[in-house]
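Before I ask anything, let me first share the structure, which is written out below as structure tokens.
In this view, the complex is presented without one of its protein chains, the others remaining in place.
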Amino acid sequence: MSVESLPLSADTVRVLTAVSTGTLTTVLLKKGLRNVWMRGTMPLAPGQPRLVGRAFTLRFVPAREDLATPASWGSPISTRAAIEAMPACCIAVVGAMNVTDAGIFGDILCARMKKRGVAGLVTDGVVRDISGVLGTGLPVWCRGTAAPPSVAGLTFVGWQEAIDCGGVAVFPNDIVVVDQDGAVLIPAALLDDVIKAAVEQERLEDWIMKQVEQGQALPGLYPPNAENQAKYEAWKKTLP
Amino acid sequence: MSVESLPLSADTVRVLTAVSTGTLTTVLLKKGLRNVWMRGTMPLAPGQPRLVGRAFTLRFVPAREDLATPASWGSPISTRAAIEAMPACCIAVVGAMNVTDAGIFGDILCARMKKRGVAGLVTDGVVRDISGVLGTGLPVWCRGTAAPPSVAGLTFVGWQEAIDCGGVAVFPNDIVVVDQDGAVLIPAALLDDVIKAAVEQERLEDWIMKQVEQGQALPGLYPPNAENQAKYEAWKKTLP
Amino acid sequence: MSVESLPLSADTVRVLTAVSTGTLTTVLLKKGLRNVWMRGTMPLAPGQPRLVGRAFTLRFVPAREDLATPASWGSPISTRAAIEAMPACCIAVVGAMNVTDAGIFGDILCARMKKRGVAGLVTDGVVRDISGVLGTGLPVWCRGTAAPPSVAGLTFVGWQEAIDCGGVAVFPNDIVVVDQDGAVLIPAALLDDVIKAAVEQERLEDWIMKQVEQGQALPGLYPPNAENQAKYEAWKKTLP
Amino acid sequence: MSVESLPLSADTVRVLTAVSTGTLTTVLLKKGLRNVWMRGTMPLAPGQPRLVGRAFTLRFVPAREDLATPASWGSPISTRAAIEAMPACCIAVVGAMNVTDAGIFGDILCARMKKRGVAGLVTDGVVRDISGVLGTGLPVWCRGTAAPPSVAGLTFVGWQEAIDCGGVAVFPNDIVVVDQDGAVLIPAALLDDVIKAAVEQERLEDWIMKQVEQGQALPGLYPPNAENQAKYEAWKKTLP
Amino acid sequence: MSVESLPLSADTVRVLTAVSTGTLTTVLLKKGLRNVWMRGTMPLAPGQPRLVGRAFTLRFVPAREDLATPASWGSPISTRAAIEAMPACCIAVVGAMNVTDAGIFGDILCARMKKRGVAGLVTDGVVRDISGVLGTGLPVWCRGTAAPPSVAGLTFVGWQEAIDCGGVAVFPNDIVVVDQDGAVLIPAALLDDVIKAAVEQERLEDWIMKQVEQGQALPGLYPPNAENQAKYEAWKKTLP
Partner (left out) sequence: MSVESLPLSADTVRVLTAVSTGTLTTVLLKKGLRNVWMRGTMPLAPGQPRLVGRAFTLRFVPAREDLATPASWGSPISTRAAIEAMPACCIAVVGAMNVTDAGIFGDILCARMKKRGVAGLVTDGVVRDISGVLGTGLPVWCRGTAAPPSVAGLTFVGWQEAIDCGGVAVFPNDIVVVDQDGAVLIPAALLDDVIKAAVEQERLEDWIMKQVEQGQALPGLYPPNAENQAKYEAWKKTLP
């Protein structure tokens, strides 16, 4: 039923941590992927740093009164069991069908995830007990807060399956990068290509920003025409 | 990955075919289930008769340009493969995330389902090539029609899994009844209880309707007070 | 708690039955009222004739599981009691908060309304048991059909109060006109002014339509410039 | 037209002020009530403390240009008159149909409510003049801010009636608890039962959180199996 | 302000009239265009035949009470003037921001369009006076019907500009094909490529449908594997 989770190299984490989600979406769009930004995944607290990790997915369907009960929390297929299956350093990505009136997790579940070394939680739903969740120190990206428990609106059905999170198809072990602008998905198969292009794109935009700060107009600069491209290439050679 | 499909007894089909989805939702509500009607499942053609069958589920997530391609239609996990796994007399229930701008199936897939003896198609999405679909004779309940193919908006990920269809949690082999008012789910575990209560509820409402047609006022009649309940019980004894 | 219902003169009914809801909304807009068309109030069956009547209002709030139960149907404040308070020839206007997944009324309640001489039912919600409702012969304008009973999503709280129906404020005894384009409200205080202007507007548009059928271009004709206004006035004098 | 407002005992306020809205929604769900959290009721300012009080309800319908005017603010049925009817310590709960482009109240009305000793304002709509409202010191839970006055989108129709606030049915004198997660309704008739269960639930969750902090896994702990339940009961006996 | 309208060759019209919008969207998706189907453009009457034509665009912005008045209908920038600028055989494509509570055109404007030889009207909004509009014989694709005039919700601002219609970018003179599944856009620059691929796709799908009717399973057939592709190619050679 569920896909085995994979590690992500420290080097990949290091390199991608230096690339904004804005740059990644530009790079992915150039490769034909327009739909990689998970709608609704906003930082729960100000100042949360950029994170990079493999997606560990959880899936909900709508609540059914015979299934979505507090008793279900003790069943073998429960959010509790899913959390115990999460590897350290993963990013838990929870498909909650954009439901904003039932919180998927509260302080207790977030505390346990933190204990297990989970890097962060990303969902198109909401969390509950916001002060408790913030107290656990687990970084969360979500649509906000609601008091009711998950079973008021959702039935949990499994983990490490393909899911919809914020209108994006997320498969287990896809790479997720999340910062102040929200969460972006990099398909696992495209990782190497994306890294290469992203580092270059980030460097180019830094150089363009410098020109703008010096008063240069945008046409011909962003994107660069031949003349500006040449200037940029020359500048690049001066880098250490 | 997928649950084995089960048959449904001819007797169950016969009895439930005489019960309206309205009556079933009333009975299910009395058992505490308020969320069993799949939003958006409206008859594609006028006059489609009531159907009863086990749910054979299909699941979509949002389109991702590297996965949702015409080429994917030939992969082992495709809507084509799912259709070949459908047993006769099942009702295909397709979770399409309420997407109305990409048609899950067109004439070719519906024709194949009809050939395989599938009883009907229920979805919270839409179909494409409406005149072709109507031509196949497969009864369809859906949100309407759109020209684009499924891959314009959806990625197919599997069959006989728990799904969301129109805001209702549907598990493989749950029972589906569908008529002019749309599709209602009966959880497999509650089937016997529901049948018993539904037949009685249908009979009572028929009797009440007769009283209304004879000019009786509603208070005390619907629901019946002790006096009217007694009259009803007496009438019931006169039935063959 | 509830306002007494008033009759509407046969003469008013006769005159307004000859005026389209399109013309009425134009006339009301010229008097500064832009928000008088109840969104979602579409004919349930093709060919329903235009109706005119005083609004008899019903009000729902969201379902609360301790209140919205089948048992509540027997309480003194119930849809059943409301129906028994409806005068002949009124138009029942039901504020259902645009809820489309719980039917406010089914065949039994509609049959009773028909028996009481209610002219028609207008709601921003839906009805249930569509074939049964059509069978009663009561003309209905609504958002469509759903199987579940009202208590699956709504709690009934009273009648002849100010309500929201389809985004329009409806007060008891306001006048409602409903045809193929849906339901329009005429505030009771504006009735006489509206009738006068509407009859004239209808006549002018008939004349304009004739000119268009004869090939005249629109600029200067609709709205008419001085020359065309004069032609119209001349034509009007030839009317019986 | 309007229900008389009732006081709430200081003891009830004290006890419920120690219970989170998260715990209350869990307790209410166990009693079968899933729909008690008012969508959109978020704190206007950070750090607003938890409040408990009886609901004093206000009701709006959509704007009608002949009724929703600045002049209407002087009529006997106006938000001004409603405010003068509010008892000290109540929580004003305003049903604004989730309208987010017209502010129900600005600085002047909030200042007057503060003067009258109203505990707080809860609405599914928005306020206007946010800096002015914050200046009054009245705690507000709402969907945010908009510049236009209420009459740009809403017509006020009465107070102390049953209302819809954020998709929840609120009756006058129901109990409202509001904190960082938003506003939760406790039906007046269920108050005693809820208090008893809530205090116990809060204590249990505190104990579970402690176990998680000490590294215990979730399965068997939350909800507790027999062994953990016994440990909890033993611990509970050690409490003062 | 507005782009000159262009004719479309009779040959193009003839060829595309034999291709379904379903096939066109498949072909366009293979060229990387997923967003070409105008949401909400459904046939107003049953049985409307497929139409092909150049887009003649009209643009609305929201209503502003100082501009959106009946008097504005006589101004030089009005829907009336736009209609007089429409060439015969064009398809009028009206961007109405998906507004469903104000009808863009009624019987008089549609009658004039019909007189001018306009092929059809496509909009993401609605029309008013449905019986009148149907009476003119102008084929219309839209979201339905509303009684209020355009100025109740919309301000007209120009024609033959780039517009949004149903979430699709439409430029003047793009090609529009519309049938029972709604309206599809072919960018003018891609027309020749699309025609070629569409005719071939239509033929292939016809052949596949025949195989399905003869009982062949879908895997390997749709899309065809090498063996079936060869069979298809052989069959194609037998065509006249």
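Going by the order they are written in, the chains are A, B, C, D and E; count residues from 1 in each one.
Everything below uses one rule, namely that a contact is a pair of C-beta atoms (placed from the backbone, for glycine too) under 8 Å apart; a residue touches a chain by one contact, two chains touch by 3 or more.
A quick note: this is a predicted structure, and the numbers were derived from the prediction, not measured.
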TODO: Please provide the labels of all shown chains that the missing chain touches.
DONE: A, D, E
- [ ] Consider the whole complex, including the chain that is not shown, and state which of D:Val13, D:Ala81 or D:Ala217 touches that chain.
- [x] D:Ala81
Task: Sole residue of E:Pro7, E:Pro62 or E:Gly117 that reaches the chain not shown, by the stated touch rule - done: E:Pro62
Open item on the list: Which parts of subunit E face the unshown chain closely enough to count as touching?
Closed with: 1, 32-36, 61-68, 97, 155, 157-158, 161-164, 167-170, 187, 189-190
Open item on the list: Please output the residues of subunit D touching the missing chain, sorted low to high.
Closed with: 63, 65, 70-71, 73-74, 78, 80-81, 83-84, 100-101, 103, 106-109, 111-112, 115, 128-132, 144-149, 151-153
TODO: Kindly note down the residues of subunit A that lie in touch with the hidden chain.
DONE: 20-22, 24-26, 29-30, 34-37, 39, 42, 167, 180-182, 184, 205, 208-209, 212-213, 215, 217-220, 222-223, 225
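Keep in mind that, in the parts below, only the chains that are shown with their structure count from here on.
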Task: Distance in touch steps, counted as few as possible, from subunit B out to subunit C - done: 1
- [ ] State the chain with the largest centre-to-centre distance from subunit E, centres being mean CA positions.
- [x] D
TODO: Rotation angle, subunit A onto subunit E: superpose the C-alpha atoms of these two copies and give the value as a multiple of 5 degrees.
DONE: 180
TODO: With chain centres taken as the means of their Cα atoms, state the distance from subunit A to subunit B in Å.
DONE: 36
Open item on the list: Give me the residue numbers in subunit E that touch at least two other chains, ranges are fine.
Closed with: none
Task: Listing of all chain pairs that touch each other, if any do - done: A-B, A-D, B-C, B-E, C-D, C-E
